[in-house]
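Below is a slice of the complex: some chains, not all, each in place.
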Amino acid sequence: MSADARILVINPNSNAGVTAAMAEALAPFARPDGPRIDCTTLEEGPFGIESQADIESVVLPLARLVAREKAAAYVIACFSDPGLQVCREATRAPVLGVREAGVLTALARADRFGIIAIQNRSIRRHLRALREIGAIGRLAGDRSLDMSVAETASGEATFGRMLEIGRTLRDTDGAEAIVLGCTGMTRHRAALEAELGIPVVDPTQAAVAMALGAVLAG
Amino acid sequence: MSADARILVINPNSNAGVTAAMAEALAPFARPDGPRIDCTTLEEGPFGIESQADIESVVLPLARLVAREKAAAYVIACFSDPGLQVCREATRAPVLGVREAGVLTALARADRFGIIAIQNRSIRRHLRALREIGAIGRLAGDRSLDMSVAETASGEATFGRMLEIGRTLRDTDGAEAIVLGCTGMTRHRAALEAELGIPVVDPTQAAVAMALGAVLAG
């Protein structure tokens, strides 16, 4: 690992506030002796990623960014894992998607997992992706906050709703670990884990940990 | 994370040489600002773990060690993942098995993976475990060096054989990533990855990276 090695965490939406929050949440993962954790905003991205068109709109810009910006590893920080395949074609360095990393990390912590989604309509996308990666058989449940992204950003109410959904996933669905189905819930992770008493995995942190592992492996 | 936090990596066999090699291979994962990566030998373990009886013989000693030795996270460093369930019952801290962590990390890097086993007879155990965790559908192949553990320790011949098996997994079976099916092949990882041109995952490093992620998540 060269002295200036870095892990590039790309926020595919153009909301710089989200990127800043991400940088703060990932600060503990940076090491005095490297690699750095750089968070960047995809300029071409939409302000929020909700529809399939939003997802597709960032795919090629992501691949161009990966080809252009040198890094020891890349993290695509959106729970839809946009452009994962094409970014891997654009570099030989590891490229991690946060949905895959979050789900796979939950599988390393417990047998069956639940997902807290923000909106109902993303659940069908999750199910298709989980079937593609072969993790569907360990899904205990996928339940949404049924809130707008704006609402989730507003604080207290969000945590209460997350806790309610988390309890249902644990007690009704049998989830033994929880994956946060969005990159914007990191700040609630520790408190939610403390309340639920089962592992709660933040997908961005999970992907960065895997990226670190790949870089440190030498 | 307290100042003296540590990740405890437990070598369940009683071969201290293996533990020492592990400590060396994991040195890059330690951080100036913690947590420490402590490698320890399970005194009660057999010199090598080959049979099912060997595996079972370390299960309760592992659980006792986990209950007794405080750590922020634990890694069971044997590719049979002995005692994973009971160790999780013995602590609220994360407990990671290297087989699970290695396989799940490979799944985060590519679609289909191959395993390089040491001996033929362990393959059937892998298959049962992969079916249990739901990863069997992404296994491209599981092939063994067909060498004794002593032989694998002797160097050059081992790497040549690993490369040969790795090429078969990649070219004949379609593996897009490789998992090393043993905790004693770490030193060959980087060279093998360079030769094969696809990700090669060392299971102990993969588990430590996940443990780090859990500890740093705060």
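Order of writing sets the chain letters: A and B. Residues in each chain are counted from 1.
FYI, contacts are C-beta pairs under 8 Å (C-beta built on N, C-alpha and C of every residue); 3 or more make two chains touch, one makes a residue touch a chain.
Model, not experiment: these values are computed from the prediction.
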2 chains shown - copies of the sequence in the complete complex: 6
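Basically, only the chains that are shown with their structure count from here on.
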Contact set on chain B toward chain A in their complex: 1, 28-29, 31-33, 88, 92, 94, 96-97, 100-101, 104-105, 107-110, 133-135, 137-138, 189-190, 197, 199, 202, 205-210, 212-214, 216-218
